[in-house]
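For this view, one protein chain was removed and the others were kept in their places.
Going in written order, the chains are labelled A, B, C, D and E, and every chain counts its residues from 1.
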Amino acid sequence: MPKVTVHRKAHFNSAHRLYRKDWSDEKNFEVFSKCSNPNFHGHNYELIVSLTGVIDKETGYVYDLGILSNLIKIHVEESFDHKNLNIEVEEFKNLNPTAENIAVVIYDKLRKHLPNYLELEITLYETPRNFVTYAG
Amino acid sequence: MPKVTVHRKAHFNSAHRLYRKDWSDEKNFEVFSKCSNPNFHGHNYELIVSLTGVIDKETGYVYDLGILSNLIKIHVEESFDHKNLNIEVEEFKNLNPTAENIAVVIYDKLRKHLPNYLELEITLYETPRNFVTYAG
Amino acid sequence: MPKVTVHRKAHFNSAHRLYRKDWSDEKNFEVFSKCSNPNFHGHNYELIVSLTGVIDKETGYVYDLGILSNLIKIHVEESFDHKNLNIEVEEFKNLNPTAENIAVVIYDKLRKHLPNYLELEITLYETPRNFVTYAG
Amino acid sequence: MPKVTVHRKAHFNSAHRLYRKDWSDEKNFEVFSKCSNPNFHGHNYELIVSLTGVIDKETGYVYDLGILSNLIKIHVEESFDHKNLNIEVEEFKNLNPTAENIAVVIYDKLRKHLPNYLELEITLYETPRNFVTYAG
Amino acid sequence: MPKVTVHRKAHFNSAHRLYRKDWSDEKNFEVFSKCSNPNFHGHNYELIVSLTGVIDKETGYVYDLGILSNLIKIHVEESFDHKNLNIEVEEFKNLNPTAENIAVVIYDKLRKHLPNYLELEITLYETPRNFVTYAG
Partner (left out) sequence: MPKVTVHRKAHFNSAHRLYRKDWSDEKNFEVFSKCSNPNFHGHNYELIVSLTGVIDKETGYVYDLGILSNLIKIHVEESFDHKNLNIEVEEFKNLNPTAENIAVVIYDKLRKHLPNYLELEITLYETPRNFVTYAG
């Protein structure tokens, strides 16, 4: 039975720095350059959440995008938007908030609220020029 | 032999409502909310048609995008553009015109006019924030 | 005292047809072509509301964009989004809903809720290729 | 003699908070809401610098965009990119870094390095949905 | 009587070089750098044609964008698209095809086919990062 992927865009604006606690500021700068600025910088993150599954014969939906939009609001936007990822988001207390790691964290947060029969993919734009994709 | 995918964008502007004939307006509203408005609403649909195959050694093309553009015009734009999908498009007389179902209909309409050795994928933006992908 | 313009984007999805009641369908088609389809078509309208004034010394704002966003929601989105402009929007009962006229109606709706000392400009995209600007 | 405007885009990624030192955190939150988060948030600022003047008969340029691009790099990007605007940018030590104020600061920084006969306008996107324009 | 501006987008893909016949290649390179490459380079030019006037009471249009689109096709696209501007476009035989000069040429070509009571403005993107505006 052929599958369709439905995609929903969202966004959040956050401060962060690339940083490992167990490294000195010098070592952090050596590896992460200006992205490790101890005073933080920030981004308008643009997020695409993609769900793959068969079309429900009754509704014509793979998944109700209004419900998906609400899940993104509750589990991603409310935790990340207008926040400092390093300081205020539990998951990054000991995890470097690279775009890669943020995408994995978003995947893990949403995965548990979505039906098992749907495949999930996360696309996260850190800037219009740098972005990542993660599908578990 | 490695394959390349070629993509061509197009667009059409249509009215629609999400709606099942065999449901009451109340039931339609309960499931499809404001998208089931009996007076219709509409979208600028943005379409990406993607063909995957090997590069023709002689031309350097996977498929002539001028020909593809023309197929999209004849089989999609002329049927859908500035139309009411529910009322005027045969395929949606008894099929709910969700983005998912529209993508499948476009796939089926184009598939029969394209060589069998090419894989086809349809990406359809209902809005800049909601879109779907279908590859048969 | 130099002035700054602040801009806020919003959007709504509507059905419409270009149409004058006092003309026949033939005359409407002659002038408005496929845009006069009696079964309607539709668009994702993208709206930019622009306010020009001096910066408030205390807040650093020309106008609080959160308040502006809310005014747009109440006075534009709630009236236009997922609606049929010709049938359901009072202002177009006897006014052809061209992009030009929609921009003027939005201007008039917002103008009365905004302070007099701010200049207002409306930019309305009917499609990514056709748009209008109106400043009163 | 008719004039032409030339525009050049650039970008920088920064952390900031909306905040007045002489107000309590409560008062800052009351006025600036989540934008006053003491731990900062951030943006991908997109900048358009516009210069208006007559076309130089010899070169066909209003102004060499390579030189303009370099001025933006030296005077804006090097000061603002991957920085915390409140903490690390001199101009915002006692000025609230709203989009309006950032645009004025950028204008003032560039104005002094540009010929007097050129008009200057700054457009600054704080997000794809919020932006400001300032022309002195 | 308040005025509305209507905008129409179009595009053409051309080769060009920045170059003055009366200068040596060395002098051209000194002033225009890599843009003076004698073998040419090229761009996807994106064009916005803007017309300002009062709304026609009968049609609700400032100007029929279908007619404008056709004028752009005949007078701009047919002359410029998939052409070498320096070699094949009469106007640039002795005029350096900078974005500024191309905008002026487009303005002059369209101005004579448009009603006098409409103001005309040309916006021309040479790249997504460099663009010009000209209003006569």
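Note that in this section a residue touches a chain if its C-beta (ideal position, glycine included) is under 8 Å from a C-beta of that chain, and two chains touch if they have at least 3 such contacts.
Predicted model, so just to flag it, every value in this text is computed and none were measured.
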| item | value |
| --- | --- |
| Residue of A:Val4, A:Ile72, A:Ala103 or A:Leu118 in touch with the missing chain, whole complex considered | A:Ala103 |
| For chain A, the residues touching the chain missing from this view | 18, 20, 31-33, 95-101, 103-104, 128-136 |
| Residues of chain B in contact with the chain not shown | 2-9, 50, 55, 58-62, 65-66 |
| Residues belonging to chain E that touch the chain removed from view | 11, 13-16, 34-35, 37, 39-44, 81-84, 87-88, 127-128 |
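The rule is short, and it goes like this: only the chains that are shown with their structure count from here on.
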| item | value |
| --- | --- |
| Chain B and chain D, separation of their C-alpha mean positions in angstrom | 41 |
| Sites on chain B at which at least two other chains make contact | 128 |
